[in-house]
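What you see is the complex with one protein chain gone and the rest in place.
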Amino acid sequence: MSQDVSLMAHLMRRAGFGATRNELDEYLSDGYETTVDKLLDPGESNHMPDDLIRRYHVDQSELRQLDCAGAYWLYRMLTTSNPLEEKLALFWHGLFATGYAKLNQARALLNQIDMFRQYGFGSFRDLLVELSRDPAMILWLDNNENHKEAINENYGRELLELFSMGIGNYSEDDIKECAKAFTGWTLKNAEYMSVRASKDSIWPYGRIAWHYEYRADDHDSGEKKFLGEVGNFNGEDIVDIIVTQEPTARFLSTRLFQYFASDEVDDDGVQVIKAMMDSYFESGFKVSAVLRTLFNSDYFKSEKCRYSRVKGPVESVVGTARLAGSYQEPTLDVHSLWAQTMFMGQGLLAPPTVEGWHEGVEWIDSGSLVERINFAAKELSDPTKDGVQDIIRRVTSGYRDFIHAENLVDSCLDFMGPIQVGANTREGLIEFAESQGNLQLKNGKTDQDGSAQVARLIGMIASTQEYQLA
Amino acid sequence: MVITNTISIRYLKTIGIVNNGFNGRGFANPYDVAIGPEGNIFVLNRCDPARRNAIRVGVCNLDEEYLYEFGYGFGDGDGQMMLPVAMVFDAMGRLLITDEHTNRITIYSDEGEVLGKWGHKGESEGEFNGPAGIGTDSSGTVYICDQRNHRVQKYTADGRFLAQWGSQGTGPGEFNLPWGLGLDAEDNVYVADWRNDRVQKFDSNGHHLKTIGDSAVEEEQLIRPSAVSIDENGNIYVADWGNERLQVFNSEGEVIASLRGEATLSDWAKDFFESNPDEMETREISDLTPDVPDHLNNPYHISSQTEPFFWGPVSVRIDGNNRLYVVESNRHRIQIYEIE
Partner (left out) sequence: MGNKGKSLVVVQLSGGNDYLNTVVPYGDDEYYDFRKTVHIEQNKVLPIDKVYGFSPHLAPIKRLYDQGKVAVINGIGYDNPNRSHFRSMDIWHTAQPDEIGTEGWLGKVIRDLDPNAENVLTGVNFGRGLPRALGVRGVPVASVGNLDTYGLFPDIKDESAKKLALDAFAHMYGGVQGKDPVLNFLGQTGMDALKGADILRTAPQKYSSAIEYAANPIAQGMKSIAQVMLADFGTRVFYTQHGSFDTHSGEILTHAKLWDEVSGAVGDFYDDMQEHGREDEVVVMIFSEFGRRIKDNGSGTDHGSGGVAFIIGGEVKGGMYGQYPSIKEADHLEGDLHFNNDFRSTYSTIVEKWFGLDPVPIVNGHFEQFDFVNA
């Protein structure tokens, strides 16, 4: 049983933002493979209703500024019943990294995230076509400046290099031809909107959201030669060619592997990626099929795969807040939550460049580590939080008078995850727990001081090296 | 009372420009408007804590002169605000403002001096959990929507509790997070029963008289109505927040007009373009009322891309000269119409 719990907790750290024990119990009643299927085919999610957010947070109704939009997306991550939907959207956000700094248009970014939710599990072909039509992407990579008479290669280049095939699998000519095929793909009122974006103008009446426009008269409809094929290609035709390339399958599978399975790819990982590539082609480029192969692989389920990723800042903040049971109703604190992701080096909706964030161990430096620890320790050492109270209840259940430090540590580690820690960490935690004395209970329950004592230990567990890993 | 079936509402002008959290001219997510004893326009800027300097009341006039401001947030000190929702002038010319975060009603003079305050969090008589819409009747009695207690409370002009009605539910006289509140000339009370998608009409003792908004009839459908005002003929103006429009009903509850908004440039906006001609040049070749693609074809997304339309209509008020003021939180402006 406990092996099942560990495995399910592992799955949920990867395919979600971790899970409370209540949530794990529900997933366990479905079993592993059914849970994977449900995660991959989520349907409508339950989450904090939009109308409640918009009435309370007038800034999130308007979404004029980055901080408001970041908080808005965090609410979704914090309260969704479909965690993989958000986790995958966050993956696409990092891969197709589109940043606020150049756009100055938060609504357009959130519309892009909505598009990731809608197309992110389906055909990679459809996703790339939608991405090419996405107004935020168009402005981000200058496709509004890609004209029939004067091409701008920026989108064409990044589509191949960073979004689909990876460098070394096409020529400079292919880039030019690709760019030509996307001429005329722009946004409505492109001239006015790009002037406003370039000046961060919110005047006179706030921002005006964007939508896609195809200008046939600005499209180069001439013949193009792309990756060895010849035709009067438009953008969709180019994407059709891209998605059938083996490098595309490898690129996508590898990136998904690194995000969901392990920062480093070893020999066994190479085999899993091969299987993911097969699923990609067999399913007609379906992302959900590729992920199903990954999640159901022996490699993913193995001990080796566990704790082999450094949690990203957003993952860490959301996971901690979900475990604490915070932010289930609109509250002004959500704003500082967004700021936290910024302090830890992953400003949501504000990736530094089109290459996205440097992940894995590069998330960590002394400043960001201190921010992580201080945030998690504060959030989880608060005995008034619902999630913390639930852990305390579970920890003390079965005891009557007191709990020894060592038992308390093991029990907290269990109900916070389960989280596996090394021997040295466990010693440090026990030493800390001992310094607080045995936990005294009255009729199997903690009093206020006792709850605070357990909460302090929970906060200390959130400060461990192991807690930084997923 | 005359039952009308037609009404003429003529667009007059727009006042406003976005203020990004600073002192001075412009509005920051305005939530309500009230016309002062001298005819000045008082605008309640809700804004948000990250841009706290703009949480305040700004005062201007119909000629778009920005006159003064008061009530700087964000705080719970005397006269400060945190999440202000609504305001109204009472018969004595005092301005009453509700704040859903401090759970207080603060009374200001029209110059911003604090004259009094009452309320704190709770669910008993005289306590609040998210006070929202506010109105006063001809005798100075105050009515307040107590949002998260799902009720209406009635007070004397100085904040002494008189009565309350309502509880959470969907039946007549029950509420779900009520927001705006208005009164007619006969002191009947109208409540924007926000999450029940309807407006309820009561007599001044809380007896349910009528429900407006019928989800079965498309044009009478209201989605999350935020505010309600009644003109001298008993016509009912509802800020249909979820539909981003203004619905006008006659006293029988039949729709007699529907407005989507037609804002133009305010004087302040014109000033902006005068010093920023580069933006004006590209604006002039733009289509500011575009057709939007299917996946964005809902009122919120349409309004987010259509500058003249109402976006976030949170309050509707009528002054003594039959001018209609529609406050848009997301466009930082007030569209003014004349009822003829």
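Per-chain numbering from 1; labels A and B assigned in written order.
To be clear about the criterion, a residue touches a chain if its C-beta (ideal position, glycine included) is under 8 Å from a C-beta of that chain, and two chains touch if they have at least 3 such contacts.
In this text the structure is predicted, and so the values were computed from the model without any measurement.
In the complete assembly, the contact with the undisplayed chain comes from A:424, out of A:3, A:29, A:46 or A:424. Touch with the chain omitted from the figure is made, among A:5, A:339 or A:441, by A:339.
When the missing chain is restored to the complex, the residue among B:61, B:204 or B:276 that touches it is B:276.
Residue-wise, the contact with the chain that is not shown comes from A:203, picked out of A:92, A:155, A:185 or A:203. Hidden from this view is one chain, which touches chain B at 17, 19-26, 53, 66, 268, 271-272, 274-278. Mapped onto chain A, the footprint of the missing chain covers residues 100-102, 104, 197-201, 203, 263, 310, 339, 342-343, 345, 352-354, 358, 361-362, 364-367, 369-371, 373-374, 377-378, 381, 422, 424-425, 427-429, 431-432, 435-436, 456, 460, 463-466, 468-469.
The rule is simple: only the chains that are shown with their structure count from here on.
Chain B has its Cα centroid 38 Å from the Cα centroid of chain A.
By the touch rule above, chain B contacts chain A in their complex via residues 16-18, 20, 29, 31, 46-51, 83, 101, 177, 179, 194-195, 224, 226, 242, 263, 265-266, 268-269, 272-273, 276, 278-279, 282-283, 285-288, 290, 292-293, 295-296, 301, 304-305, 307, 311-312, 329-333. By the touch criterion stated above, chain A contacts chain B in their complex at residues 51, 54-59, 61-62, 64-65, 67-68, 107, 111, 118, 188-189, 191-192, 195-196, 199, 201-206, 208-212, 332, 335.
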